[in-house]
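All protein chains but one are shown in place.
Letters are used for the chains, namely A, B and C, taken in the order the chains are written, and counting of residues starts over at 1 for each.
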Amino acid sequence: MNVSPRMTVALTLILGVGALAFLPWWGTVFDSRFPTSFELRIVLRVMIIAIVVIGLNILVGAAGLVSLGHAALYGFGAHVAALLAVNAGLGFVPGLIAAVLGTAVLGAILAYPSVRVRGVFLAVITIAFGLVFVNILREWVSFTGGASGIPGIPRGELFGMRLSPAQRDGFIYYYVVLFFLALAFALQYTLLFSRYGRAMRATSQSENASRALGVSVIRTRTLAFVISAGFAGLAGGLFTYLSLFVNYESFQFNQSIQFLLMTILGGAGTLLGPLVGAVTVFWATVLLQAFEEWQTFAFGLMLLIVLFAMPRGIVGSLQDLLARRGARPRMRETSDWPHWTPELEAVIRPIEGRPDAVLKLEGLTLRFGGLTAVDNVDLAARPGTVHALIGPNGAGKSSVINMISGFYKPAEGRILLMDQDVAGTDSAAMAAAGVARTFQNTELFGAMTVLDNVMVGFHSRYQSGLLRTLVRVPAARWEEAKMRRQALALLDFVGLTDFADERAGALPFGHQRRLEIARALALQPRILLLDEPAAGLTHGEIEDLIRLISLLAEKGLTILLVEHHVDMIMAVSDHVTVLDYGKVIAAGTPRQIQDDPRVIEAYFGHAAPGAEARAEAAGGTVDVSASAANRGAAE
Amino acid sequence: MGNNMQFLLSGLSIGGVYALVALGFSMMWSVARAANFTHGDIFMLGGVLTVAMFAAGLPLWAAAPLALVIAMVAAAAIERFLVRPFNKEANAIGWMLTTIAIGVMIESFATATYGPLPRPLPSPLAAEPIFVAGAGVFPQELLLPAVAVLAMLALYVFQRYTRTGQAIRAVATNRVAAGLMGIDADRITMFVFAAAGGLGALAGLLIAPVIQATTTMGLLIGLKSFMIAIISGITNPAGVVAVAIAFGVAERFIEGYLSTSARDAFGFTLMILVLLAFPQGIFGRKEVSKV
Amino acid sequence: MIQTLRPRGLGALMLGAALATAATAPAQAQSAEPCIGASWELTGALAHTGLQIRYAVEVALDEINEAGGILGQQVTLRAYDDQGEPARAVDNAFRIGEQDNCVIMIGGFRTPNAIALREPLDEMGLPWMGVISAGTRVIEHETGENNWMFRVSMKDRWVAPFLVEHAMARAPEGRIGLLYEATGWGQGAVPDVEAAMAEQGMELVASETFNIGDTDMTAQLSRMRDAGVEAIVFYGVDREADGVLRSMQRIGFRPEIVSAWGIGGQLGNTAGALADGVLVAGTFSWWGELEPRAQAVLDAMVERFGLAGPQDLLLPSGTANAYDAIHIIAAALEIAGEFDREKLREALFEVSHEGIVANFDPAFERTMERHDAITPDAYRLLAFHEGILLPIEQTPFGDASN
Partner (left out) sequence: MSAPILQVSGLRVAYGPITAVDGVDLEVGRGEFVGIIGSNGAGKSSTMRAVAGVLAPVGGSIHFDGTEVAGRKSHEMVAMGLAMVPEGRMIFGDQTVRENLMLGAYTRLARRDPDVVDDLEEVLELFPRLRERLDQLGGSLSGGEQQMLAVARGLLSRPKLLVVDELSLGLAPKILDLLFPILAKLNAGGLSILLVEQMASYALAVTQRTYVMENGRIRFSGPSADLARDDRVLDAYLGRRHDA
């Protein structure tokens, strides 16, 4: 059974909103005391918290950034709304807008240091932020009321209706919150399944691949922070108008931990996870009251059990289970590849104007500390050709690729892309300028689908901005559909159409290599850098890869190929440059290179005097003169 | 000036606590690349167990070492059964939450059995203050920075001159290579967690006579010490101890010259700024990322 | 599918549904259950406060139920944990008022948790009885209207002059400093104390604060010493008071300490002799000679909860207040004649009750100020002597009147 995200959202919105909308009237219809305003209040509180958790899910689940200070953002929103209501007499709607925007701005400020570090450093910054925030709230008594908080917040009004969750007011506030929850849920969907969501997931899974595809890691993470903060601010504002009293105690470190728990427990990165997590954890805290002073112990134990039993969270683990049970033993087959279709004409195009070289390296040099890894390398890749860069392990080939793609800054020399010196440009900009690359140890976004991997490659080519994307204006949807068509064409090109919905990490290795090439092509590159694309491939796959590279060159794409697999270099390349110890030791056609004694020595070693030593030591004789290297050199 | 001396002495005391606890974080991080959030609770156990066993009639000379041993066993068990299985999956959030959950359980268990209130631990070194340049301090408090510096030196000597110590350094540098030397990296890691737990618990029982042992005393100290370890560049023990003590002193001077209420806001803002300036921590080394 | 659920359409739909049914909603008028709800701390650093109040509440309810209950019905206690967080206290209030449908709710230790209850109590029409938290704003609302909140405890606005008066009596030059915890209670007391000082024609010479969990107060105390403080008015609880005393010992500065009710018996256990002479405002002490009725209550608590004696009653005033509060509620319900919240509220103004803390006659009056049952004339000064918190008359530290 495979439930698409789209169906999940539609069903959840219809059934969930329907059920929740009916809930307050249950008692009236069925003549029972249920639900009392206690139960409704719990539902309300969970709905508000779920909005925070949805926001956190975007940050943690999509962008892979852990925030242990989210309660502070939530509290900031709550205080903005409360202070504006009490001091400025601002109403519900402007108050809420201010809460959302204000918190989003705070999120941007917090993002500045946060997105530049990872792991525990990020955790420390968010923890510190949360503690500073609470400290300020508590101590700035004249402004925030300190621990006594801000009481007497006037109930909000909307179109003349009292925004109260009480029955005599028609549960109006309940419906307001429900509306915002549904909105948040829908926005979560449109965001996560847009190019922005894909970019976030991409940066969390491989920073390098993201940069290589023109996705700015810093900007994407900042965006995730800001959006996540906006959700927290919204929830904070809603909380203020529910409780009509705020003080710092609802926004402390343990609350941040609870938000994170809800996210992880529900299933980070899943659509329904935040809802399930918020409901589970909040209800647990209510139900576990029966354990009195042992309740926190029971809470910890429950968490531990869930974390051990369901490492991907409740929804994530259930999805895995469903996927496993529903996995029909359908053989997915790779179609014939490379498979050219007219759709690809829009993606892979010859360079206009036919310059004499798409890429030219002049005196390129790279140093690590005292070590010169790349030493004064010259190279020119002519349009529509395959230029191979070879050399033994550690010769500096990958370093050259890394400089061209902007991952390393050269110490000296020029990198001319279409006659423009781009040396030192950062990698995301380099990608946007048309330099696409693959990685030696495939850097796929393993947890994303095969199709999404390719879609990330289109990121820098979209026209629609954030707002249009989130609201899904027709132009944005049309654009998305177009990119999707092109992505499918690229998958078809490498024979992976059947695998489009598979997790990329689950693909066989050979398929991963092909996917990486398809993804790089999505950039509509001027030059494609392939870093050992044949490593780990079977003979048959290498044959196909050779045809693919030749076909691309034929279609006018320029390719720089780093490879160990000599068969392949000889078969596809028009020109070969050989590096050893960072220096160019030979350049020419494959045939010239093949018989160059310097190349043979670099690859194979010369006749080692060690052989004689061994012979002496062993007292035997070894025919050193017969060593293959010598013969090779002699030929 | 008397007040400055007072702030310095008081700061040394709390700084010593931070230093001992942060040193544990540093040790655990070095061998396991893991931040163990139960460490604050191990610190608490050091104090609380000593008090509880002392109250149960055990003499102090027996209660204190016994508390240390229990805390060390607990720390080792946490490594074996919680950190190790989760660390393999490289799911940092997963086991960070796991250790948080265990921390909640430890604290809650302690509160339910020991009670929520602080309880005293008599110590001859905390009965009468001594006076230095017009400032008063309990000898017990000066014990803390002294023990912290000693622990750091002992750690240095241990790692430098003993076989196990060199094995710890080897594991910290490269687990695979350590295994190829015949070192059981898993056992070494567990040993380090136990040792770190011992230092944390030692801090807990040493400070107990001054601040009274409560079951909630681990949370903030643990959190702050962890952050201190991170901002000082967690793998350098001397740096961690120096920054921890400096942070403790800075806190007291902030309290003295600005206000008590500004202490945490200033302290934590300082931390954020330090991380902005030194993304790898003050004494941290930049880890080269390979493409 | 998703397109059909555009936010605007959805919102309109829900608004419409809500409006259509709002008019037909019947007002629920139901009589309440014979239960007393409570929201206080059972976990965390203040977990003992909930447990301590519970001793007295249970014993009072036992007495009442053994004597046939209220209006012939056995009365139960429904106690919930608020973990010290106001929002959870509000959750619990709804649970008590709506799900359990109790006739009244009693409150716990923390002032913010009580302040947060104002609106929900109004909404439900649920009477609330405070037994410890003393914040002025719990009872005296800025709106000038308090329908449902009552209290059998001290009130900071009245405590402040009491503390200042006793502090002044012990400060020859009237140099008083205020030292308070950074909580709603501590911060809320600042204006009260300042006002009380002004009434004496004086000003505070120092005002210092500390955080919950702080143990080193040398910075604050050094400043107070430099300001020449002779007596300290203290708002805080046992744990931080212990820190204060040890810091005082460290810097060799020991002014008189006159504390609000936050300090209980535990300070004697932790600080020992250091606590000698610390004065605490309160309503009751379980040490020393007790009236027979109070002695019976103490015996009952000791027996039922396996206590060692008065040393285990860490909130002496709070437990005594709670005991009296339950009896006042019972008496009011007898007057009301049924378990009806509205009638209970009205009856509270009619009750007269001879309690162990004071003679409540009447317990409450219709002015907002007198929603507090205990008036300043019932306040007592207690003092630590040899680790025990005693009425000051039973100690060598003078009597309450000087």
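To be clear about the criterion, contacts are C-beta pairs under 8 Å (C-beta built on N, C-alpha and C of every residue); 3 or more make two chains touch, one makes a residue touch a chain.
Quantities reported herein were computed from a predicted structural model and do not represent experimental measurements.
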- Item | Touch partners, limited to displayed chains, of the chain removed from view | A, B
- Pick out which of A:T12, A:S317 or A:Q594 touches the chain that's been left out of the picture. A:Q594
- Task: Among A:L183, A:L466 or A:A535, single out the residue that touches the unshown chain.
- Result: A:A535
- Item | Residue, one of A:M161, A:V286, A:L466 or A:M570, that touches the chain absent here | A:M570
- Since one chain isn't shown, list which residues of subunit A touch it in the complete complex. 392-394, 505-509, 532, 535-536, 538-539, 564-570, 581, 594, 600, 603-611, 613-614, 617-618, 622-624, 626-629, 631-632
- Footprint left on subunit B by the chain that the document does not show: 163, 166-167, 169-170, 173-174, 176-185
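Just so we're on the same page, only the chains that are shown with their structure count from here on.
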- Query: What whole-number Å value describes the gap between the mean CA coordinates of subunit A and subunit C?
  - Reply: 52
- Task: Going through subunit C residue by residue, note those that touch at least 2 other chains and give them in order.
- Result: 43-44, 47, 182, 209
- Item | Residues of subunit B engaged with two or more neighbouring chains | 108, 111, 261, 264
- Query: Contact residues on subunit A for subunit B in the complex?
  - Reply: 60, 66, 113, 116-117, 119-121, 123-125, 127-129, 131-132, 135-136, 138-139, 208, 253, 257, 260-261, 264, 268, 293-297, 299-301, 303-304, 307-308, 311, 398, 402, 407-408, 439
- The residues of subunit C that touch subunit B in their complex are 43-48, 182, 208-211, 213-216, 218-220, 222-223, 226, 238-239, 242-243, 246, 249-252, 266, 269-272, 314
- Which part of subunit C faces subunit A closely enough to touch in the complex? 1-2, 5, 7, 10-11, 14-15, 17-19, 21-28, 42-44, 47, 51, 80-81, 84-87, 90-91, 94-95, 97-99, 111-112, 115-116, 118-119, 123-124, 135, 137, 141-143, 182-188, 190, 209
